[in-house]
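Complex shown without one protein chain; remaining protein chains in place.
Chains here go by letter, A, B and C, matching the order in which they are written, and residues are numbered from 1 within each.
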Amino acid sequence: MEYFVQLFLGGLTRGSIYALIALGYTMVYGIVELINFAHGEIYMIGAFTALIIASVLGLYGFSEISIIILASIIAIIYSSAYGYTVEKIAYKPLRHAPRLSPLISAIGMSIFLQNYVLLAQTSDFLPFPSLIPEFEFMNPYSHIFSSAELVIFCTTAVAMTLLTIIIKFTKVGIAMRATAQDRTMAMLSGVNVNKIISTTFVIGSSLAAVGGLLIASHIGQINFYIGFIVGIKAFTAAVLGGIGSIPGAVLGGFILGWTESFATGYISSDYEDVFAFALLVLILIFRPAGIMGKSRVQKV
Amino acid sequence: MIKFEEIKKSLFVSLWFMFLTFPIMVIHVNPIDKIVNWRWDNLLFVGCGSFILSFFWRYFINRKKSGLRQSSPVISPLSNIMARLRNDPKLFRTLIAVLAFIAVAFPFTFSTYQVTIMTTVLLYIMLGLGLNIVVGLAGLLDLGYVAFYAVGAYSYALLNYHFGLSFWIALPVGAILGAFFGILLGFPVLRLRGDYLAIVTLGFGEIIRLILENWNDFSFGPSGISNISRPSLFGIEFSLKSSSIFLYFIIIILVLLTIFVVNRLQHSRIGRAWVALREDEIACQAMGIDKVKTKLAAFALGATWAGMAGVIFAAKTTFINPASFTFHESALILSIVVLGGMGSIPGVILGALILILMPEYLRAFSDYRMLLFGAIMVLMMVFRPQGIISDVRRTYELDNKGASG
Amino acid sequence: MLKIRNINSYYGNIHALKGISLDISEGEIITLIGANGAGKSTTLMSISGIVPPDSGDILYMGNPIHSMSPDKIVSLGISQVPEGRRIFPDLTVMENLHMGAFPRTNKSQVSNDINYVFDLFPILTKRRNQPGGTLSGGEQQMLAISRALMARPRLLLLDEPSLGLAPIIVRQIFDIIKKINSEHNTTIFLVEQNANLALHVAHRGYVMETGKIVMEDSADNLLSNDDVKKAYLGL
Partner (left out) sequence: MNKILETINLTMDFGGLRAIDGLDLHVNEGEIVALIGPNGAGKTTFFNCITGISPPTKGEIFLTTRRKDRDKIDGLKPNYITKKGMARTFQNIRLFPNMTALENIMVGQHCRTSSRLIGAIFRNAFTVNEEKLVVENSFHILNRFGLGPYTNEYAKNLPYGAQKRLEIARAMATRPFLLLLDEPAAGLNNRETAELNVMIKSIRDEDKVSILLIEHDMKLVMSISDRIVVLNYGRKIADASPEDIKSDPAVITAYLGEEFVA
C-alpha cells in the first residue's frame, strides 16, 4: 500500500511538471492551431540558462537563496524571449501557409535549437544543482513524498492558478480566448492579433521554464536533448486532455504522470518512455479529440 | 541606398540577438573545475551576423509578399533548366548518357572511401524518394519513417544472424516486412488529421527504437548486431574493395528502379489520386476516391522502400544498432525531401547530394550539420516551400495516340 | 466621411473587387446590395483592413486607412458586424461585449455603454452570463450589433444582418438600426442581400455585380427601378 501511495505521489509530481509544459502546447495550439514542436527546446534552454546563471553567481559567492531566485527569474525571462523569437521567425511568416509548412518549420526550429545548445555548450550531461531545500517538517514522510516533490506540486498549483486568473478574468486573457475562437472577429473587435499570439507564446514559454527548472533540479542533470523527450510527453498530456483545453492539459498531465509512475513501478522501468508513446498513439487513434476536447465541425 | 530606418531596425535585431544568445553563447561554465569561460568574441559574431542577416530576411520577406500580390511566380534558374530538359528530349538523353557514364566510371576512378560516400548518398536518395511518395505526393507528414528503415535493417541482420539468410533473400523480405508494418501502423492512424498523423508516426518511430534498445533477447539491445554478411554474387565472395564497388552498383540499380517506379506512379491513376488527396481531401472524396485505401497505398509503398533501404544499410555497414534509427535520421530524410522539392524526383536527388555530401567534404560543416538541417527546414518553409526544384505537373497533348510527354 | 476610390482586390487569381468607388457622408444610412459572390463582403473587409486592397485608396475623414491594421481602424471609430454574426461562441455575453470595447480604457464609460445596449436589447440582460454560442440566431445578431456598438463607432458596417432570421426579428433589428442612426447620428453602411428590406431603411444605395458598382441612386429611385426590381427584389 505504501508503495502504491509512493507511486501515486510520484506520478502526481511528474504529472504536474508535464502539465506545466503541456499548457504551452495547448495554449499555442488553441490560438494558432500549430503544434509548437520547439516548445520542449524552450524548456531545455530555460534549464540551461538557469544552470549557467546559477554557476556564475555561485562562483561570485552569492548566497544560495539569491542564486535560486535570480537564476529562476532570468531563466523565465530567457525562455520567454526565445519563445517570442521562435514565433516571429518560424511561425509568423507562415500564418497563411498550408498546414504542413509551419509544422515542418517547427521541427526544423526544434532541431536547430538543440544543436545550437549542443554546439555552444556541450553534449555531456551536466549536473544540475538542487534548487529545492529539504524541509524538516517533511522528514517523517520523506520516504514517500520528498520536499522536492512537495515544492514541485505547490509551484505547479500556484502557476496554474495564476494562469487561470489571467485567462479567465484579465482583458488580455479574454482577448486570447476570443482570438482562439475567431481570429478575424478578434481583429474586427480591435485586437492586435499578432500581439496576442506573441503574448501566448511568452506565457507558454515562461510556464515551460518553470517546469524545466523543477524537473532539472529534481532529476539533477540536464543535456541538450532533454527537451525533446519531455516535450513529446507533455504534448501527449495536452492531446490526452484535449488539445486547446487548459483544464484538459492539467488532467492529461496527471494521467500521463500516473501511467508512467505505475507502469514503471509495477511492470518494468526499461520501457518508461514506451508507455508514454504508446499512450500517445492509442489516444490519438481512439479519441483524437482528447478527454475534454471538442471535435470541431469542418466547414465545407 | 539603404535607408536609415532599415539600419535602425537591423541594429535593434542585432541587439536583441546579442541579448538572446548571451548566456548560452558567451558564458561557458566548467562545473567541475569551477571556471567560467567568457567567450566575448561569440557576442561579436552574433551581433554582426544577425545585423547582416536581418537585411536579407527583410528583403526576402518583402519579395515574397510582393510576389504573392502580383502572383508572378518566382522561377529559379534551376527550374528553368528543368523545364528546358523536359521540353528537349535530345538534351535530356545526352544528359542521361553523361550521368550514366559518370556513374559507371566513378568506382573505378575514385578511392573506396569516395565510393562508400557515394553509396551513402544513393541510399539516401532511395530513402528520400520513398518518403517523397508519402510526404511529397500524398501530403502525409510521416515523422517516423526511420522505423520502417529499422525494420528492414533488423530483419536482414537477424535473419542473417540466426539463419544465415543471404542479402538477396533478405531484400524482398525487408521490403515486404516494411510494407507490412506500414499497413499495420497506417490502418489505424490514417484517419487522423495531418499534424496528429505526424506526431503518431513520430511516437511509433520512437517506440520501435526503444524496443530495439531494451529488448535484449530479441535485438541485442544497444550493442547491436555485427558481422552481417555483405552481398555476394552467385555465391562468390568479394574482397572489401570490390565488395563496396559491387554494393555501389546494386544500389545504383535500386535507385534507378525507384526512380522508374515513382515516375510511373506519379502520373498514373493512383498517383493522381495521391496528389488530389494532398490538394483537397473533401473534393477528393467527392470524386469517388477512397481516402483510406489511397493513403494506405502511399504509406505502405513508402515503407516498402524504407525496408529495402534498411536491408542495404545493414549490408553496407555490416553492423547495426538502435542508434542509427533515431528521430534525427527521420529529420534528415525529411530535410532532403523538403530542400529538394516535395514531389519532385530530381529535387530529392539534388537534396540528398547537397545534404549528404556537404558535411562529408566540407569538414567545417560536419559539426554544424544538424544545426544546418534545422535552419534549412525553417528557411525553406518560410521562403521557398516548394523546394529548390518545384514539382511540375505533366502536360498532355491531344494527338491520335492519346498521351505523350 | 468615408471615400473609397477605385479599389481592387484579388483572392489568389480571382479579381474580387474591380475598381470600386463609393462615398458615405456623416449620418447617412447607405446600403450596398447585390447577389451572393458579388463582392459585398469583400468591400466591407477591405474597409476594416482584413482584406487590404491591392490598389486604390480608402479615406476616412480625409486620412488614408487602406494600409492600416484592423485594430487601428477599429480604434478610429469603424466597427463591423460581420456576415454570420461571428459571436465568440465560448465567451459569455458579457465577455463578448467586453471584447467589443477592447480598444477602450475608460471602465466606467464601458459599463455605461453595456447598460445602454442592454436597454436597446433587453433580452441580452437575461442572457448576460450565458456563452454566446447558446443564443438563438436573433439573439446572436443583437449581441453582434451590441458588441460593435461597444466600440462607440462613428461608422457602423453591417453585413447581412437579416441573414437566416425570422421576419419579425428582422424587423426588430432594422428598427434598432434606424434608431442607432437617428439617435446617435451613427453613420451606417449596410450590406444586404434582401434588397427590399435594405432599400426601405437606407437613404442611398449602391448596386454591386461581380465586383463592380453598376448603379448608384437614392433608395427610393432604386426601389422603383425596373432592373433592380427584376434582379434583386424577385418581383
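Convention: contacts are C-beta pairs under 8 Å (C-beta built on N, C-alpha and C of every residue); 3 or more make two chains touch, one makes a residue touch a chain.
Keep in mind the model is a prediction, meaning the values are calculated, not measured.
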{"item": "Residue touching the undisplayed chain, where the options are C:T92, C:Q130 or C:N196", "value": "C:N196"}
{"item": "Contact with the hidden chain (one of B:K90, B:H162 or B:R269)", "value": "B:R269"}
{"item": "Contacts of subunit B with the absent chain, listed as residue ranges", "value": "261, 264-265, 268-273, 275-276, 279-280, 282-291, 297, 301, 391, 393, 395-396, 398, 401-403"}
{"item": "Interface residues of subunit C (partner: the chain not displayed)", "value": "12-15, 35-39, 84, 133-134, 137, 160, 162-164, 166-167, 170-171, 193-194, 196-197, 200, 209-210, 230-231, 233-235"}
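Simple rule for what comes next: only the chains that are shown with their structure count from here on.
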{"item": "Chain whose Cα centroid lies at the greatest distance from that of subunit B", "value": "C"}
{"item": "Distance between chain centroids, defined by C-alpha means - subunit A, subunit C (Å)", "value": "42"}
{"item": "Centre-of-Cα separation between subunit C and subunit B, whole angstrom", "value": "51"}
{"item": "Mean-CA-position distance for subunit B and subunit A (Å)", "value": "30"}
{"item": "Junction residues of subunit C, two or more chains touched", "value": "none"}
{"item": "Touching two or more other chains - residues of subunit B", "value": "none"}
{"item": "Subunit A residues within the subunit C interface of the complex", "value": "171, 174-175, 177-178, 181-182, 184-193"}
{"item": "Touching residues (chain side subunit A, partner subunit B) in the complex", "value": "34-35, 45, 48-49, 51-53, 55-56, 59, 74, 78, 81-82, 85, 89-90, 93-94, 97-105, 107-121, 126-127, 228, 232, 235-236, 239, 270-271, 273-274, 277-278, 280-281, 284-285, 288, 298, 300"}
{"item": "Subunit C to subunit A touching residues, read off their complex", "value": "48-50, 69-71, 74-75, 79-80, 82, 86, 88-91, 95, 98-100, 102-103, 147, 151"}
